[in-house]
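All protein chains but one are shown in place.
The chains carry the letters A and B, assigned in the order they are written, with residues numbered from 1 in each.
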Amino acid sequence: MARARKSLALAAIFVAALTPAFADEAPSPMPTPFIPRGKGDHCVRDNAFMRRYHMVMLKAQRDDTVHEGERGGDFSIKACVTCHAVNGSDGQPVGYSDPKHFCRSCHAYASVSIDCFECHSSKPSLKAKAAEAAPPPDDGDVAALNAYLREARP
Amino acid sequence: MTPLIRDEDRPGHDRRGFLRAAGAFAATVLAPGVTLYAFGAPGDSAAAPGAPASSAKRWGMLIDVSKCGDGCVACVTACKEENGWGESGDPRTGAQWIRKVSIRDPKTGWSADLPLMCQHCADPPCAEVCPTGASFKRADGIVLVDKHICIGCRYCMMACPYKARSFVHEPIDDQKPNAPRGKGTVESCTLCVARVDAGLKPACVDACSAKAGGAMMFGDLNDPGSDIAKAVKAKASAAIRSDLGLDPGVRYQNL
Partner (left out) sequence: MKTRFRTLTDHSGLFWAMIATNVVFLALGLAAALFMESHGHIVTGMSNSIVWGLPHVFAVFLVVSASGALNVASISSVFNRLAYKPYARLSGVLAVALLAGGLSVLVLDLGRPERVFIAMTHNNFRSIFAWNIYLYSGFVTIVATYLFSMMDRGASRSAAFGKGVAWTAFVWRLALTTGTGSIFGFLIAREAYDAAIMAPLFIAASFLYGLSFTVAVLLTMTRETREELMDGEMISKFSGLFLIFSLTVLFLTAIQYLTRFYSPAHRGVELFLLWNGGVYPLVFWIGQILVGTLLPIAILLHSRTRERGPAALMLVSVLFLFGGLCQFYVIIIGGQAWPLDIFPGLVASSSFGDGAVAQYFPTVPEALLGISGVALAMLLVALAIRVLPFVPVVRPSASTGTPA
């Protein structure tokens, strides 16, 4: 808990530092990573949130799933690799060993190594491929957010 | 919907509190610069996440040794297929989540074949000795390795009385999505935890009923109405190495 809080605090500091740079979507002379589009219209959360917190959320859900047996949360690594599957030249989804893999393209760009795929499959399962890929898009609900924030305030 | 914003918090789950705080933190920092519509999306209340493992249940298995065929490996094959192990040809270093053991009484000549895997002890010695808590028992009695925090010390393998655990000796690729496994960590039978959480039976049990003698039964030992609870009540069953007092969830009949 304390550790997770600390890493969250750290993440927040990073966000505070980076927010203006990233919020500005105007073209910049900086090289950008190749980011393939995912299936559907939206990710499980908006892009800004996902960019900053996907790892925090994945970790939190991973502990819930592995230890508590809670399944069906939004932040599942299986869902990531399913929606964001990129097909190779053979028409089959590529794995993390391919530089085109969604996770790899960005993590290589940011020079952040991950070891998720030393154990996890980096390709969609055969069953998932057939199923409908995209979750329903999220809509902003400022009232709910405000209510939530009021409730969550210590 | 996500646990992040659920209103009806279950008591005793501080993780929830933490995640709420996490959300609040993120929101306050993000809000000025970014459109934030992550919280309280209307579609969220529709799908409920899977119910967590409950201590009201005790998943168990009953194996009727008299129905287990000599040389039949349907359960082993099904497990390999389901969980994606068995890639190594070397029996010394390759994974063995489940194996067939032949036993013989040298005095009487009686012999039998039986499948042996993690016995999902109520008091698992592996979890007891694990320095990081990577080996643990779920509330519903399933003993697992959290490979995210397994450091590969292999003390659990020293402690397990059933030799039920394997160490991944080589880098592996093409894992099954439901069975993550990787080099340098310890693994064992998970009772097909992803299937069980989805309301299915372990792959070995299904394979045994479909292709073999139907020697394996799976169910909730705590539910008096379940087949397995009735079966263990009707006829004597035994735990392997019951002298150790570990109260395994896997029991054997006609052993």
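Going forward, a residue touches a chain if its C-beta (ideal position, glycine included) is under 8 Å from a C-beta of that chain, and two chains touch if they have at least 3 such contacts.
Since the model is a prediction, treat every value here as computed from it, not as a measurement.
Put simply, the hidden chain is in touch with B once you look at the whole complex. Interface note for the absent chain: among B:Lys163, B:Lys211 or B:Lys235, the touching residue is B:Lys163. The omitted chain makes contact with just one of the residues B:Ala53, B:Val186, B:Cys204 or B:Met217: B:Val186. The chain not displayed touches chain B at residues 91-94, 96, 99-106, 116, 125, 127-134, 149-155, 157-163, 165-171, 183-186, 240-241, 243-244.
Criterion: only the chains that are shown with their structure count from here on.
Per-chain Cα centroids separate chain A from chain B by 27 Å. Of all residues in chain B, those touching chain A in their complex are 1-5, 7, 14-15, 18-30, 32-43, 47-53, 136, 138-140, 142, 144, 146-148, 171, 173-178, 180-183, 185, 193-194, 197-198. Listed in rising order, the residues of chain A touching chain B in the complex are 1, 4-5, 8-9, 12, 15-16, 19-20, 23, 44-46, 48-49, 52-53, 56-57, 60-64, 66-75, 78, 81, 95, 97, 115, 118-121, 123-125, 128, 135-136, 138-145, 147-149, 151-154.
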